[in-house]
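All protein chains but one are shown at their positions in the complex.
As written, the chain order gives the labels A and B, with residue 1 at the start of each chain.
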Amino acid sequence: MQCFASSISRPGGVARDSGGAAVMEMMDQIFVDLKHWLVSLAPAQWQPLISALISVAAIIAVFASLFAVTTILERKGLGRIQNRYGPNRVGPFGLLQPAADGLKALTKEDIVPRSADQVLHFLAPLVLVVPAFLALAVLPVGRNMAVVDLDAGLLFFFAVGAATELSVFMAGWSSRNKYSLLGAMRAIAQMISYEVPLILSGVCAIMMAGSLSPEKIIEAQSAYSGWVPHWNVFTPWGLAGFIVFLIAAAAESNRAPFDLPEGESEIIAGYYIEYSGFKFALFFLGEYIGMFAVSGLAITLFLGGWHAPASFLEWIPSYIWFFAKLLGIIALFIWVRGTLPRLRMDQLMSFAWKFMLPMALVNILAAGIWRFTPGITRWIVCTTLVAGSYVLLARGLAAHSSVAKRKYRYAE
Amino acid sequence: MTPLHGYLLISAMLFAIGLGGAITRRNAIIVLIGIELMLNAANLNFIAFWRFGPNPEALTGIVFVIFSIAVAAAEAAVGLGLIISIYRHYKTANVDQIDSMKG
Partner (left out) sequence: MFKGSPKSVMTVAFVILGVLTLSSGIAAMMQRNLVHCALSLSITLAGLAGLYLQLDAQFVGFAQILIYVGAVAILIVFAILLTRENEPGSQSRYISNGYLGFGLALALFAVIGGAIVSSKTLGRGQVPAPEATVRQLGDQLMTRYVLPLEVLGLLLTVALIGAVIIAMQEKESKSPGGTK
């Protein structure tokens, strides 16, 4: 397998023609050059292993610290949306809260129920975290900065995403708890249902780029016409696909408004009721890393990867753009979590199968029409197709629910 | 003892394991698991012969295995639906208690 050999030559380097831009290219590739230098210090037969280990350590370090930052961002953000301060005791403005949370998780007693299935109970957090980190391996974090460049990279991503569902079942089953099992069943049904629109909405980006490799999909979005980049999200089918993908991604990571399996007011903690201490922290970590991975995939498929939004901004390093877009999507998820109420199980399922799936299929049709129609007609045709089917589906599904008009009673 | 021999022996062993389980276990779902193991052993055989065979550019082995995986998934779904339906009627999933057509 060609995966572990690091490529010394840098394909697709930025073409520059002025002196100061060499500094910018060095900044852009600084981590790649650092890794090559570190690998060259090792003896020749260990170099593939050392290269792989350095990439893995870098990914784990970066995304675990992003996890810590996201927890504090989420709690402060949710607090402000709900008209309260978030945590503000630990450190200035509560910014050291992740350290306090980490210490608490590490030192809490690890309680395992006596009748629980010990082996499965122990393995379930691992089976969640390992595929979540594996999925980060194919995402191009910057120019030439994907850990491996697989030919079927996107299929690998979806495959390890599917493997996390087994861990949910293991956690729910091994706890020997009715609520735990019920939460696990709901979670698995939800994850399987939303996997279909997730993959189908990614298929249109794959169709346009003609490859399953994330590098090539980003390359297909690299052109600029004037100042506007040719990202997939700026096309009708791309916008619809992006929205469907993000909704399905929120459902895959069990995030609100799709967090019925783990909603605190519903079923206490769902499938991880019986977990405490470090294992619970591992579940939390696995869920957030899954969210980062699927947001990173949304960026790769629809938002142009590590490309800048305007051609005159290309001098900013590529990884800065990737993480800026990633933070934007995380902020969007936090915003949606704080704003929308939770969906019920049957609403969730009918949303997936009756709305998202037909929408994703219509999107594929629109992407196909886009490919073969020239000029301004393709904008008109694709926009009417996507918008028309959205209106038809939404009206058609809403016609079945007869809800009386709401009457408001105001206090005097 | 080339690598091809190794893969074929693993495939044969897995097939035998699947067969042994499928014809000796009581629970119908374990029988189905045995059948899935047999199908997977055959898939491994196909891929091994594709890799070490005379014409790998035709991708015949890979295409066959893709179709085999898809058909096996469909068959597992229908088979499990049948087992659930039988369970509702007989209140058991043991294959040797579903004998009302005997004799």
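The working rule: a residue touches a chain if its C-beta (ideal position, glycine included) is under 8 Å from a C-beta of that chain, and two chains touch if they have at least 3 such contacts.
Computed from a prediction, not measured in an experiment: that's the story for all the values here.
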Candidates A:L38, A:I192, A:I380 or A:A394 - the one touching the absent chain: A:I192
Contact residue for the chain not shown (choose from A:A105, A:L126, A:L155 or A:I369): A:L155
In chain A, positions touching the absent partner: 1, 45-46, 48-49, 120, 150-152, 155-156, 158-163, 165-166, 169-170, 173, 181, 185, 188-189, 192, 195, 210-212
Interface with the unshown chain - residue positions in chain B: 2-10, 12-21, 23-30, 32-34, 36-37, 40, 43-44, 47-48, 50-52, 56-59, 61-63, 65-67, 69-78, 80-85, 87-88, 92-96
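Please note the rule applied: only the chains that are shown with their structure count from here on.
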Euclidean distance of C-alpha centroids - chain A vs chain B, Å: 35
